[in-house]
Structure formats: structure tokens, C-alpha cells
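To start, the structure itself, in C-alpha cells.
The complex appears here without one of its protein chains, the remainder shown in place.
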């Protein structure tokens, strides 16, 4: 089965050029001058042609940070692997990496099995897993090898959420040393959670229970110091480290400083930290609860610092931390107490629209757009070559992006299974006309063409950072 | 009882001028032009005159960091309050602050009582206490007030020594908040100890057991990140913090950065970090054990950074962390394993000689010498006015310093109760000809004139930082 | 002639203590416990007693940056040495350093003679001179020695005001090398003037002629880069450098950075940069002209940075750059063109009041107040011992400061010869009840008691920085 995507402009993390793209089954076979300009002996037959005139061709988006079907605080994130990956695909993201979560005292293998079951037969986009380790006794350190052998080559550890997810510095350090031996990557939730819990307790005892206190009890300093500590521990362990969902200017400062010293420190941020702010948490009544995620939204002035970090390569990835909870029945669990509101926001579908907005505003260029949304994620997480690139031999995961398409971000127009949209009513210009996964068109002019189970699990390689 | 110190040059933390100093019992009564130049009606009668011609007059040295008679690792530091304070006085230090140590599970009051017993009737110099808290459940947080009321207005917490002294970030944070309420100061041992213990365990398992591994398993990064965390926790708690025995350039960097942001962060270093280096730890055989203290001695290049920090006011205090252990029977406990060597070095007697050496080398000026060794310590720790100043109304703790005196630092010439001297054989020029405590000459030309119990306990005020 | 200042609190750059101060003619003879508490044989006779109960005693203020009787832009600064030093004394400043200005092509000696004539017989406060060099051919470099020998041990050079005062980098560098040989200090006006003139020319050509354009055409970047260059040239010449009237946060950053690297870089700021802002320049109509000085007033947010710099010792001196021009006939020269407004503001009288305000607001402490206004200026500029200290043997230049005194800063209440006050109507609390110069009371409860010519020229020593 051969397809032609004709007349588009190919954009990679460094190049921009007009070309036709030929697909052979699931792979990119060739990138050529317009077939009409080729000599007769080169005019091939295609089974199908997509006309991309006036449109851009990107490698499919990769969102390395999602939480689908995840139990949290007595409820479960509202998107499962079917609805979540479908929404991703609608938004131009063809690969996600979700998090399997070890039960404290349980094995990593059990966690992986559980998450394979959640995804299998349901996912419509391709998917991989990180492994969240919640304790790391010797047996689990040993077991890490088996997980890596299964293609789960990154482990996420928490400095926050005491008693639930938090690991102490010794466990973290042993986990880092072990990851170093295995070539696996440590991803860190780098907020320092122990003092945060004291701040929460004090706020509650003072009757400060509105959503905005979520931000006021998780100050920038807590994230900055956690980020610094994560990097210092990694430096002592002589391994790379990847900071997830960096939200604050001062935390970025710590990453930059480490990189200036030559350390292999990496960080992702998320659209919510680039487009929303603490003001949203302070919306009247309980409305701010829609914006509770962790780390919290920060004051407006952080935005420009984060964009600068993206431009200067101090931030390498923009992922979503997609973790939706409905206002009704879910966010409402914390109606009287911000600390009971499930933490998380939807975003897997809106990421590419918002980053494109930044391209139009001149905050980043076309190539950096592709780099942070697809190419660098694929390199850091061991999928490059197959994913993350629009090049000969790669999986034909391609987004045909229509810069003229008008889209309104809204709970009505979008496909995430959640009863609100944090960007409700925001009009953007530019969106996918076609989304191809391994050569198959799965979204075409807002029609969804894939079936549950079409998504494949991706065994990732270890990193080469 | 009136005394005259005639013909000397008074040096304070900011001024230098020739003057006579009149003492009335235990206080400084006047600082005047040479009495010989005063008119007849002003020629007073003195019971005793000390001729300080060609000599400097400093306020008595204050060493805010000593460990006398302290149990550690199955042995006890070799100087008790008698020998330790006598050695201090010999070296021009008339006030020390030692550390009372809470037993885990015990009360702070018990600890204070224990230390009062150790000092009472023995000390020859004046003394005060910090309180080391080793756990901080609600009852202890409550009890902190009583301790402050007793004139013990600073609490030391540890980020190092897991299972022995280490407090987790939540306890530290609660301690800081409580200190903030009481106006007490938190002193922090800021090495991040949890990963250090893993490094030690791995070094030992590889057979790396010589003294130098003490330094190699406690890297600069561990101190830098601990320092950063201590400051960040204090920032979140909105209280000042004082970093004890800062040894590493990168840790200093963290302090400077915080101060540049306007935070009330303070730090002390010690002579061993200014004059000795990791090379001493690497001396052949077991000789390096003499130099095991914590944080460890650092490579030579840190020296210049620390001096710069002192000159630029990023370091405010030079104390000693005097904690002597004899080579025989004590340091020897770790003959086959650096991690079993008691941590600590003698220094209470040599501090002023070494800092004077720095004056002669142009590293600091006369006033900064007085400032870091006496005046600022007294201000930070709530004793200023009584101690730390050579001014009318202050305790007549005065060092008459002879810049021509030749001294050899040696176990033979010095008075600390320990069987080695880290600076053995080093010749310096300049030392005390007389040391006065509350108006009484306690050292005169190397003769010791005070008796055990002459030292008084000082109730300190809370800080005004 | 002997005087007693009884019952006050002496404040030096590092100490604070209650004491009586005895004066013998022009010198401080003794600082003692209250004479009433002294034994009979020590009760001296005094010719005069000043009761300073409840008041502070400071060393007389030193303002190292004034421009009295200075020709500028076709007019002359409105205070001469009589009115200017009288106003200084009223405000607690007993010593000034003014600037002699070489005529381009003329000799330094001529300039010095001219300025001696301006001051002699008129000054009521003591005074010294810096020398402004406006060209530096070999003969002038040679002549610098003679100037130093005359007690004028600092040379000010300009990076701003092309064609008038600006020296190119080669002349500056030669001047620095020569100063290094002589032990003299280079003071630098560090704005980069050449691009500024282009910005002014472009603003004027666009019709931007209101006073606020004075600030908009002299951006922070111009001062920051000049400051960096001044320090770099001094680094290459291996000499210290002193930045005058630093106004901008980014320039301070450059000083701090240099000091962190261990370079002998020093800087002064002025009250106008701490208390006034660019908003004052933007006052309606021509009112902003009152606030035209150079460098220009900066936006409000610089204030906190400068205070932090003062607290952290990155700024060492607060001087005034007192250079008054009346609105009428003088400032008015630029009614239609900001670039024609004479640059300068009055301030010599209000400095101490404003810095005291900062003490009350907790921005600096008492000792730092004395340090930046008197002690450090005397040290940097070779007058310490005689001036800048309230200590035995020093000139009895003493300010008796009544913290309860209520003062309104106003053209009506103050004594500078200029028709406006930049702080008009501002009420402050605290001011001098008595000002003594070399033992004589020259201001007493707002009465002025000195006569023109009472001020003496001070030959300064070379620096020991």
C-alpha cells in the first residue's frame, strides 16, 4: 500500500523544505521533489494521494508525560487509553509515554502487567511506559533490569507526596546508581514535598481552603530546591537526570546552571505553565479547582522565562502531564479543601495547537516546534529513528498541518473525556488536516478512522545521553 | 580594682587607633589618649598597668563552634571544658559556644542539664550553648521555648549522619518555623548525608578504606546541595539560617546567591578549610586520619574562594569546630576503615594565630580579623555589647596581641589535650602577650592564671538578624 | 579648651555603646563611662558640656562627591564653597571632596589652583579635592605626581560627555597605569557616552524634548557596559577603580561580579537613586527638569537592588553628587530641549536625613549608616584616622543626632542655595542637634556658628586598597 503526500512543506527539527513524501505501508519511503516534476521513468503509482498544498508536514507529536486510567486520591483520571489516545491523535500526537505505577511493596513487573492490560486493545495511538518506583529495596533495584529489558527504559521517582510516592534521598540515590548501570534514565518529580505538607497543614488549620492555596502552599522555592537536589544527586551518581513538568523560573535557573557546568541535566515543561497562571487558580468560587495541577500554575512573569529556556535549549521537551479529572464528582471531592482536589489537568489534545500559537507569536520557530514536541522527546526516550523524525525509514507518523484551520479550544469541540477545558473558548489558527500513524490516516478533517487496539506498544532503547 | 592597658593600638571591627584602655573591675571604663598626656585633674590612680606598647588590643576571641567532652562514635572528644577552654584562652579566645546534644527520644532540657554539668566548675573561659535537636516531635517543638528562655537561643540541626543526628526535611522545617516564632536561630550542618552513606558503603565494599576516602565519599556536591536546601527551607519558613563549617567553593556560591537575592543566610568557615587540604588526608599510611573532620578538607583551590568569601562578607564567621581525638586509641578505632575514624580535629587554640597569619599575608585586614573572630559572632549569637567589642561598658575581655611574638604551632607548645597538632611545626609570628577575661589577666606571657570554674555561662539574647 | 559630650550613644561603623566623649581642643581625647560614675580622682573639669541624652553620636558625615561653584553648560552650579559647605554642615556633613576640573589643554596644576581659590576663605566645612582630567597627554601623566604630592590623590575620568569630558579608552588606560604607579585612585563616570549622544540626537530630531527623555536616552545598558569596561580596563592595568554615582541594577551586577572574582572594584550610589525615580522626571510640564541629573533617575524597581548592594557591601559609599541649579534661569535653559538642561541636583544637606530614614525602615542598620556615610569614604579616600571615625585621637568632627527631631525637607527649611528641593515637603524624623567640627560646635539647634574660611583643606594620603 503506497501513499503520496504531495505539495507540502516538510519541517524537521532543523530543516524546512517543500517536498513530496512517499509512504510504503507503515514507513516513509522517500522524500522527493514534486512527483509531477520527476521524469517519466520516475513517475510511480500511488494507491492514495493526500494533497498537502499550503500545509506543513511534521513528524507525529510525542507526548512523553500522560496519566491515563490512573488511580489518584480515591478516583481515577477520566481518560482511559482509548479516549486519551484518541484525543491525542485528534491533536496531532501519535505516540504517548504513560506511567506504570508500582504499588508500595509490590513488584515493578506487576505494575507493568497492570498497565499493559489497561492499554492493550484500547490504545489507538502508539504508546510506551515509564515506570514509577515507589519503594526501592534491593529486590526492586535488581528487578529494574527486567523492566529495562521489557523496553521500559526510564524510571520516575518522586520528591513530593510523602507517604504515597515520595522516596527518600537514599532510595533515590540507589535508584540513580542502578539506572546508571542499566543505561536507564531517571525522571524526577522535583518538588520538595515534606515542607509542602507542613505548609498545607498550616494553611488548612488557618481556614485557607480555596483552590488558590494549592499554589500558595507549593512555593517556587520548593521546586527550585528539589530541582537542584535532583541534579546534585545525579551528579554524585554520575548519571543524567530529566526533570518533569518544570514550572518555575528559579527551577529553570538551576537546570541552566547545571548545564552550564556541563552536567547532563534535562527538563520538560508543559503548556499549562506557558499559557496559564496562578490567576486562573484564583478564579472565583471553586472554578480555580479546574486549574489544580502539580507543580501549581505560577504567576504570569514566569512565562517569558520558560519560553527563553525553550529557545536557549535549557528546556528540551514540552509534554502535557495530561491527567484529567471532571469537575463533577472528581474535582468536587475537594470542594471544601483544596488539598482534597485531585491534582491534574487535561492537555494531551491541545498541546500542538498551543505550541503552534507560540510559533505564530514568534516565541519559537517552526523547527523548534518540531524539536520540542517530537524529535528531542524521541531521542531522550530511546525511540528516535522509528519515531520523532520525518525521514526515510522512519514510521510514517505524520501530521499534515493546515495553518489556516480555525479551531476553538473547548469542551465542545475537543475529544478528551472530561467535563471542562482549561482554555475554554480560546480561538487558535492552525491544526491537523490529516494525522497518519504508521502510514494509515487515523484522523482526516476531524473524522476519526482508527479502532481501539490499533496503537502498538513501543519497546524503547536505553538512552545515549 | 582598676587596671590600665597603656600605649596599645585598639582594633575593632571597623576602627584602628592608638589609645589607653581603662578597666574598672570586669568592664571597660574608658578608652583615652595616653594618660600621660592628660591634664593633671585627669590623672587617675590604677591598681595595675599593662604596657601594650607596640601591641594591638582586640576584643577577646569568640569561638562559636566547639565540641568539648562530646561522646562520638564510641569515644569522647579529648578536651573537656577545663582543658578546652584553657587552650582557647591561651590562644586568645575568651568565649566559646559549645553544643548540648539531645538524646533521641530524650528532652532538650535533659541535654542542657547534662552540658551544664560538664561545664560547670570546670570552664575557665566564658561559655554558652547551642542546642542540637535530634528529633522534633511536637513536645520538643514546644520545649524549644524553655530552652530559649534559658539563654540557649540557637538550635543546630543535621542533614548528615543518618540514624544518628539527621533530621528529615519535615522535622527541619517544623524546627525552623518554631525557631522563627521564638526568635531563635537555626544552625545547619548542611551536608546531604543520605547519599554519602551509600558512597561510603560502596567505597568500603571496594576495599577503599584509607583516610582519603573520607573526602572522596563526601563530595562537594553533597555539601552544595545541602546548603542550597537549608537556605530554601529557611526561605520557605521565612527565617534566617546559619550554615556551620562551610568548606566548599560551590556551597559558598549557594550562600552568595541567596544573599544576593536578599535572604538572611549566614555562614561560617573554619581555619582547617582555609589552611589545610585534601592532600593532608592523603598523607601516607594512617597519618591522614589526623585530618579527618566533617565536611572533609577540600582540594587546595577552594582556599582562595573562601578567603574571597570572607573579604566580601559572604562568610561572616570563622569558628573552629574544635573536636579533638587522639591518634592513639581514638583515631585508631578506624585504622582499617576510614568510616570508623572519629570525625574531628583540634583547633580552638590555633584559630587566632592562623587568622593573624592571613592578616600578614594581606588576605584580610586588621578590622576584618576582629570582625570574623569576635564581633560578628557576638552579634549573630546574641552576645554583642557584653562580648565581641572593645568598647566602653563591655566585658573587659581583651587580648593584648604582640605582633613580634614568635610561636611554633606544635603538640609540644600548645595546650589542647590531644596527641598531635594538625599544623605541627608551623612557625607563625604574632600572638597574645596577655589575655584578660572580665578584667582579670588569665594568660600572661604563656602563664595561665585562671582556675577551673572561673568561666561563666552566658545567657544569650535572641538574634536581631 | 575641653568639652564633654555626655550621655549619648556612640555609633561607629561596627560598634554601638553608651559613653561620654571628651574633647580636647580639636581632637577626641577619651570615650568613657558616664563621668558621674567615675571615681572622684577621675572627675575632670570641662569648659563646656553638651548633654546628648537620648541622642546618637556619629563621626561627621563625609560627602566625597560635590560640585560647588562649577561651570557647566553655560552656567555655574548655584552653591559656592560657602553656601554649599554651610548646607553640608547643617545636614551633618563636616567634610566634602569636591572636583577640580582641568581645562582641556591646560594643566592640572592650574585647575587645582583655581579650585583652591574658589574654596579658600569661603568653606566652612573641611574639604579636599579630586582632580578631573579631561585630556592626558604625556605631560599631564607626568604632572599627576605633583597633584598627588599636593594631597589630591584621586583622579576622576569620564566615559561620558563626548568633546567635553570624555576620554578615550587609551587615555583612560594610560591614566590608570599612571595612577597605579602613584598609588592614586581612579574614579570613573562610567556611562558610555558616545551612543548616548546618538540617542539624544535621534530623540531631539523626533521632537522628543521633555525632561523624561533625559532618562530614555541614557539607558541602563549604557551605564552597565561602561561600568564593566571601567572595571575591565582597571583589571588590565592592575589597579583599583571606584565607580561614581552608580544608579542602575545592572551596573551593580557588574560590580558585584567583579568583586566576586576578587577584583578591587568599588562603587558609590547617591540618595537620589535610592529615593527618587524616573517617575519624577516624568512630572508634568517642565517640572521634571528639577530631577535631571546624570546618570538619570531609574525606574522604581532599582531601589531594592541598590539597597541590597549597600547591605551586602557591593556598594561601599553613599555620596550626593550635589550639583544644584536653580529652576529659574538655570534649568530653564533647557525649557524646550531636555538636552540643554544643566545636569545636576542639590543633595549635600539632605543625605544624612534620608539615610537615617533607611535606618528607621530597617533597610540598613546604625553601623552601616555610619560606614557608608563617613567611615568607608574616609578609608577609600585616604583620610581615615583624622576623619571618618569617632575614636580617640581623631578630629572631633561629631554629629549629635537627635532621633526625635522632626524635619521637613523643603526649600524653605534647608540651606542649599537653590530654588527648589527635590524632596519638597517630605517629613523625616531624626536630625542633628549639634554638629562639631574639630571640636567646635558649628551647628547648634539650627543655628549656624562658623564663619567662612573656618573650613580647612585636607591633604589626603594615597589609598591602601
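Every chain is named by a letter (A, B and C) in the order it is written, and numbering of its residues begins at 1.
Definition applied: a contact is a pair of C-beta atoms (placed from the backbone, for glycine too) under 8 Å apart; a residue touches a chain by one contact, two chains touch by 3 or more.
It should be emphasised that the depicted structure is a prediction, and the values quoted were computed from it without experimental measurement.
Colleague: Since one chain is left out of the picture, which of the remaining chains does it touch in the full complex?
Modeller: A, C
Colleague: Which of these, C:54, C:71, C:121 or C:162, touches the one chain of the complex that we don't see?
Modeller: Of these options, the touching residue for the absent chain is C:162.
Colleague: Going by the contact rule already stated, which one of A:189, A:259 or A:298 would touch the omitted chain in the full complex?
Modeller: A:259
Colleague: If the hidden chain were put back, which of A:394, A:414 or A:441 would touch it?
Modeller: A:394
Colleague: Residues on chain A that touch the omitted chain in the whole complex?
Modeller: 10, 12-19, 22, 24, 27, 29-33, 38-39, 41-45, 256, 259-260, 262, 304, 308, 311-313, 367, 371, 375, 385, 389, 391-394
Colleague: Please identify, in ascending order, the residues of chain C that touch the omitted chain?
Modeller: 162, 168-170, 173-174, 177, 192, 194-195, 197-199, 219, 221-222, 224-225, 228-229, 232-233, 235-237
Rule of thumb we're sticking to: only the chains that are shown with their structure count from here on.
Colleague: Based on Cα centres, what is the most central chain?
Modeller: B
Colleague: How far is the middle of chain B from the middle of chain C, if each middle is the mean of its Cα atoms, in Å?
Modeller: Whole-Å distance between the two chain centres: 39.
Colleague: Based only on mean CA positions, could you tell me how far chain A sits from chain C in angstrom?
Modeller: 58
Colleague: Indicate the residues of chain C shared as contacts by at least two other chains.
Modeller: Where chain C is concerned, no single residue meets two or more other chains.
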